[in-house]
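Note sheet for the following structure.
Only one protein chain is missing from this complex, and each of the others stays in its spot.
Labels A, B and C are assigned to the chains in the order they are written; within every chain, residues are numbered from 1.
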Amino acid sequence: MVKLAEWRGKEIFRSYGVPLPKGTVVRSADEAVSAAAQGAVPLPCVVKAQVLSGGRGKGGAVRFAATVEELRAAASAILGLDFKGEKVRELLLEEKLPIARELYVSITLDRSARLPVLMVSASGGVEIESVADTAILRQWVHPFAGLTNFEKRAAAKTLGLTGPAARSLDGLLDKLWRLFLNEDAELVEVNPLALVGEGVLALDAKVIIEDDASFRHPQYAEVRDDRTELEEIAREKEIAFVQLDGNIGVIANGAGLTMATLDVLQQFGGRPGVFLDLGGTDDPKKVTEAFRLMARARPAAVFLNIFGGVTRCDTVATGLVEAMRDMPSTERFPLVARIRGNNEEEGIAILREAGVTSMRDLKESAQAAIAAAGGRA
Amino acid sequence: MVKLAEWRGKEIFRSYGVPLPKGTVVRSADEAVSAAAQGAVPLPCVVKAQVLSGGRGKGGAVRFAATVEELRAAASAILGLDFKGEKVRELLLEEKLPIARELYVSITLDRSARLPVLMVSASGGVEIESVADTAILRQWVHPFAGLTNFEKRAAAKTLGLTGPAARSLDGLLDKLWRLFLNEDAELVEVNPLALVGEGVLALDAKVIIEDDASFRHPQYAEVRDDRTELEEIAREKEIAFVQLDGNIGVIANGAGLTMATLDVLQQFGGRPGVFLDLGGTDDPKKVTEAFRLMARARPAAVFLNIFGGVTRCDTVATGLVEAMRDMPSTERFPLVARIRGNNEEEGIAILREAGVTSMRDLKESAQAAIAAAGGRA
Amino acid sequence: MSVLVNAETRVLVQGITGHQGTVHTRQMQLFGTQVVAGVTPGKGGTSVEGVPVYDAVADAVAATGANATVIFVPAPYAKDALLEAVDSGLRLAVVVTEHIPFHDMLTMYHYARAHGARIIGPNCPGIAAPGQAKVGIIPNVVFRPGRVGIISRSGTLTYEIVNGIKEVGLGQSTCIGLGGDPVVGTSFVDALPLFDADPDTDLIVLVGEIGGTAEEEAAEFVKAHLSKPVVAYVAGRSAPPGKRMGHAGAIIARGRGTAESKLTALREAGAEVATFPYEIPGLVAARLKELRHR
Partner (left out) sequence: MSVLVNAETRVLVQGITGHQGTVHTRQMQLFGTQVVAGVTPGKGGTSVEGVPVYDAVADAVAATGANATVIFVPAPYAKDALLEAVDSGLRLAVVVTEHIPFHDMLTMYHYARAHGARIIGPNCPGIAAPGQAKVGIIPNVVFRPGRVGIISRSGTLTYEIVNGIKEVGLGQSTCIGLGGDPVVGTSFVDALPLFDADPDTDLIVLVGEIGGTAEEEAAEFVKAHLSKPVVAYVAGRSAPPGKRMGHAGAIIARGRGTAESKLTALREAGAEVATFPYEIPGLVAARLKELRHR
């Protein structure tokens, strides 16, 4: 899942011809002022923090500037913000427009229907979660038909647009649909979509690109605005790795088993701190790398819970022993292991030789991991 | 159905990136010589008449020229040809290539399967009708899947292409498929497709565009290489009008009824000369125009056979009387009428007033038309 | 009973406010058809011949329980209209519109099929079952209730033949005009089993024309599966090869699809073949008489 910052989303919008306010991206107050001086953005303008979290307006991360002085002040203030944990590095400056109405439009996947769904609402400009379901039109779009005229007519009707404004919407929806398809997007969202005069244009742009389609879109591989450093390294090594709030590291294989392991830990009072899903592997080197990555997250203890299927227990054990051998003592952590399934006996023997006991019962081993972490929590 | 001359087809091929021999179009021997002098085509080259009929090679409409003198001679000779009734107006000059093999590729519609079909054969360079069915691979392409890799692999296998040549074919097939879809083609045919070195390229190009899609492709409206002047006028007026060899003009409504009328005429020894299908109309002006058009084809007699459904009998009668009133006596023709169906009585009354008797029986009225034409045949 | 339509059929007219839509709404009503709704985007809230008009098919279906549609909208918009009908749950669509690009029709056909919907047409006169319902444009005057089923690729020629059947004192169970376009939603092979299964049809008249191989495939089906007698006619024996006769379907290509090949195939399949359209009523009457005396 590649969440794109607003300005990146708008770059894509522009390449598809989606109408946008005039504007530019800057990275300092000086740049902001010179952008205005060179006419890259007319005054008065809007100054928007380029962060991924929502609620920027309320959070003081969007301001207006009528003069160069106001622009400098607003840019300085916002660039200094730490917005919901994100440092503001870029600002988007955009012309302030005479907005008649604020609307909502998005295209995303409906898993249950197994169809893309176009959602529109006349109540734009607020978080869509707060809009009543009855005020949102859902139009499922069949991939073999594409976005049709009747679907677009229904959208225009819901938005209360007719004449040139409806035609403007029509063009915009076609472009968003093409973007959704051609860029392998999970989500294309415009909130608000502004009605200005007789045309609509995208005031905001939220685009999420699907990770799995990166073989078709290498250009998005560098855009990673929402991961920690370790998560980014894990991604490159094709290991599912998520940092949480607690102190116990969990290494398991398969998302379901990993989640079940977290559930059990939590039920008995443990606090998972890292979630590492080995996936299906039979390469001991990948296991070694996973353990090294886990060590860098400095867990108080690690709970290894493997059920061998595609992954063989001896492979995991071998990789683990390899990782432990090279680990500096400062990075070592208490380890509780439970390995079951394919080549279980061989795996347990390898661990035993390295001084690690494999437990059999999930509940007991979880409790043991919590106890081990307790000393350092 | 818009049949495009080879050079027009190749212009479209070029816009889709289909590999082609280097070449240019000329309209005189002088132009040919100066094209060679300016390097627009290298010598030795191939000189090809731009006509729509097949069998150009055998018919002397394709020649080789190794020198400027030979080029001038070949161009003059071919431009003088009357090829199966078509005057040669354009020549395509193309570099002569070291062809390793001549292959066949086409995409067209299979009506029974209701699917586009990709056809390939290793026996290219000859009329595909003469190739054994077993030597032609038919791959149906589903519109919801598009041309797939496995279909292209099967094509490469049939053509005996591997490695870079197969990859070259792969790219070419993708381009032809896109052209077939995006240009609303009825037929895209390359015969021969030449294997030169490790790549394939289109030595010929046959493209037929569907008439009905002209609202999407206004650019093809002017390209009409295969109609008579009257047929072209009829087309503009949206009247189906075909000139045949005989002397009886037939005006009917609906393709089936028109064809049945021709069948009956022919069965009793008549020779239809024009086929005019009024279609479904309730506009007397269109009927008047149809009659004027018919008059310009100078038929010995006209047989009007109408069954009123969407078209009303009185509409046809009114239009007919209008046309006859304005017609110069030199253009007049004997008329046999049979009108049945909706508003039959009213139509018959209008005709009677204008001195035309409507007959009831198809067989008898056909015989009457043949007799009327007999006097002037 | 009848084929595909009956007295329960509730017809929606897409493009009802256009000239043809309005004219044929009236004609369908005069035939006794329940025309329950019309659709023309932007004309919602008005009415035509007493029929309420909606902006969208989904609205029309929800409000009126329409269960079949007839499409009169111009060719550039016909694909969209059909997709809307299918998405709104309609499972029978008669497409009268002519000049629909076959690439559009390929999408329409396969989309309908994937959703279990049937298209009749395009460029077709539609379906009529005397005493039950008409969904399309075949002239009312040619009909009379009876036991002859008609399946035809032609338009006007069909009217002439149906009328001829009436004029010899017989009547029709259902008549379907399939349309002669290169891609049709329903072909002879699709329609024949429906008539074969219809208890109100004693005999089937098949009206073909040159071009394509639909008649040859129909002949195979008749031979292999059909239990009822067939009287067939094929127009275009005199057509010169390669010339276009108004229908895109009427092109003779590569020696297949000639009148001769079709007539031979039908004859060999056991159909009675008429040389001229005006012979059909007589052949039908004779065959029905024979059936009765068995």
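One rule holds for everything that comes next: a residue touches a chain if its C-beta (ideal position, glycine included) is under 8 Å from a C-beta of that chain, and two chains touch if they have at least 3 such contacts.
Note that the coordinates shown come from a computational prediction; the quantities given were computed from them, not determined experimentally.
Contact with the chain that does not appear here is found for just one residue of A:E90, A:D170, A:D277 or A:E322, A:D277. The residue touching the chain not shown here, chosen from A:G254, A:P284 or A:G347, is A:G254. In the complete assembly, the contact with the undisplayed chain comes from A:L109, out of A:V68, A:L109, A:V126 or A:I233.
One of A:R101, A:H142, A:K157 or A:K175 touches the chain omitted from the figure, and that residue is A:H142. Along chain C, the points of touch with the absent chain fall at residues 110, 113-114.
Listed here are the chain A residues that touch the chain not shown: 1, 109, 111-112, 114-116, 129, 142-144, 181, 184, 186, 210-213, 215-216, 240, 242, 244-245, 252-260, 262-267, 272, 275, 277, 279-280, 307-311, 340-342, 361-363. Chain B meets the missing chain through residues 142, 144-145, 148-150, 153-154, 157.
Going forward, only the chains that are shown with their structure count from here on.
Two chains share more touching C-beta pairs than any other pair, namely B-C. The centroid of the Cα atoms in chain A and the matching centroid in chain C are 54 Å apart.
Chain B and chain C have centres, each the mean of its CA atoms, that are 28 Å apart. Looking at chain B, residues 144 sit in touch with two or more other chains.
Shared contact sites, meaning residues of chain C that touch two or more other chains, fall at 107, 110, 114.
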